[in-house]
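Here's the structure we're looking at; comments come further down.
Only a single protein chain was left out; the remaining protein chains are all shown in position.
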Amino acid sequence: MTHTFPVRVYYEDTDMGGIVYHANYLRYIERARSDWVRGLGNDQNAMRDAGVIWVAQRVEADYLASAKYDDELMVATEVIKVTPARLIMGQVVTRGETVLFRAKVTAVCVAAEGGRPTRLPAEIRALL
Amino acid sequence: MTHTFPVRVYYEDTDMGGIVYHANYLRYIERARSDWVRGLGNDQNAMRDAGVIWVAQRVEADYLASAKYDDELMVATEVIKVTPARLIMGQVVTRGETVLFRAKVTAVCVAAEGGRPTRLPAEIRALL
Amino acid sequence: MTHTFPVRVYYEDTDMGGIVYHANYLRYIERARSDWVRGLGNDQNAMRDAGVIWVAQRVEADYLASAKYDDELMVATEVIKVTPARLIMGQVVTRGETVLFRAKVTAVCVAAEGGRPTRLPAEIRALL
Partner (left out) sequence: MTHTFPVRVYYEDTDMGGIVYHANYLRYIERARSDWVRGLGNDQNAMRDAGVIWVAQRVEADYLASAKYDDELMVATEVIKVTPARLIMGQVVTRGETVLFRAKVTAVCVAAEGGRPTRLPAEIRALL
């Protein structure tokens, strides 16, 4: 099952090359992940109040084509693998039929203080 | 030979987890690459005026430990491989003895209009 | 007439204070202005290709209450004054009934090279 999330490119996203600054794709796909886990019932404010946060552990990203100001993009997110402690997702950013960006992201949950790994939220482990 | 570049963590870099937002490491290591190529004589303003820009083609990033506000970090950059059209670098962000972040970045040069790949600047090809 | 534009707060927008980083309100209200002028027929890509860009000339901003992760905000934009060379807008960011942020923004158009002021786009001058 694929979660989709629209992103519009604004001035803030561009750089002097006239295209979206490369690091901003990580922000786009993080918005999509946040939207997806919210839909599953995962409340990141409540998690943080309980001292637990999501963090990226590994990102593999391929930049295939560039996006410009005003482009309407779509972020597609799929689960590749869930373990009790780790969530691996495939994420693709497209503009119409064109694939612009592709990433494989491993996310884990850690204690905000100290960074010790913890189990994933129940809503996510339910995907196992 | 390793290029080193210091980064101080400011408020803007942090997120509600109390640590540096993950996408900002891509900004840190991009500053380091810019500083390094500037030292080699590569002028990105002149390149852009000539219609050519550097873009990231692939990034593999591992997040090993987190950084906090006010931390003094060091970005180390090494060339892994240079070809006429492609520059592959290893970049590591450390705080003292602690490795926080490690990335392998493939950068290429493209035409700002259209995105067609071009040869790397002469200063970079001289590293071949 | 008031233009309204919704903004959702994501992780990237927050800082270690647990709230939206202050500079990001300028990004939010710039998205709203971009959305508004797009609706009026103003194409910022075409402008840039013609060598003209919008720039902020003056911003007066009051921070009244803070926003948190996941908040659904609304940006309201009103024209205060238009002259041939200058557009002054009032912009307010709210969460439900609560006013979080209020700004008065003066925008002008300039030549991308050199920064010399130019007349506003016809679509905007039509608001005179």
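Read from first to last, the chains carry the letters A, B and C; within each, the first residue is number 1.
Assume a contact is a pair of C-beta atoms (placed from the backbone, for glycine too) under 8 Å apart; a residue touches a chain by one contact, two chains touch by 3 or more.
Since the model is a prediction, treat every value here as computed from it, not as a measurement.
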(request) For the chain that's not shown, point to the residue among A:V7, A:A23 or A:V75 touching it. (result) A:A23
(request) Would you indicate which residue among C:L40, C:A56, C:I80 or C:L128 is in contact with the undisplayed chain? (result) C:A56
(message) I'm checking contacts with the chain that's been left out. Which of C:R8, C:R48 or C:R125 qualifies?
(response) C:R48
(request) Could you list which residues of chain C touch the chain missing from the display? (result) 16-19, 22-24, 26-27, 30, 48, 53, 55-63, 65-66, 112, 115
(request) Considering the whole complex rather than only what is displayed, give the residues of chain A touching the chain that is not shown. (result) 11-12, 14-19, 21, 23, 68-69
(request) For the chain that got dropped from the picture, name the residues of chain B it touches. (result) 8, 10-12, 18, 27, 30-31, 34, 38, 43-45, 48, 68-70
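Heads up, the rule we're going with is that only the chains that are shown with their structure count from here on.
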(request) Indicate the whole-number Å distance between the mean C-alpha point of chain A and the mean C-alpha point of chain C. (result) 26
(request) Could you grab the centroid distance between chain A and chain B? Build each centroid from C-alpha atoms only and quote it in angstrom. (result) 21
(message) Measuring centre to centre with CA averages, how many angstrom lie between chain B and chain C?
(response) 31
(message) Where in chain C do residues touch two or more of the other chains?
(response) 11-12, 18, 68-69
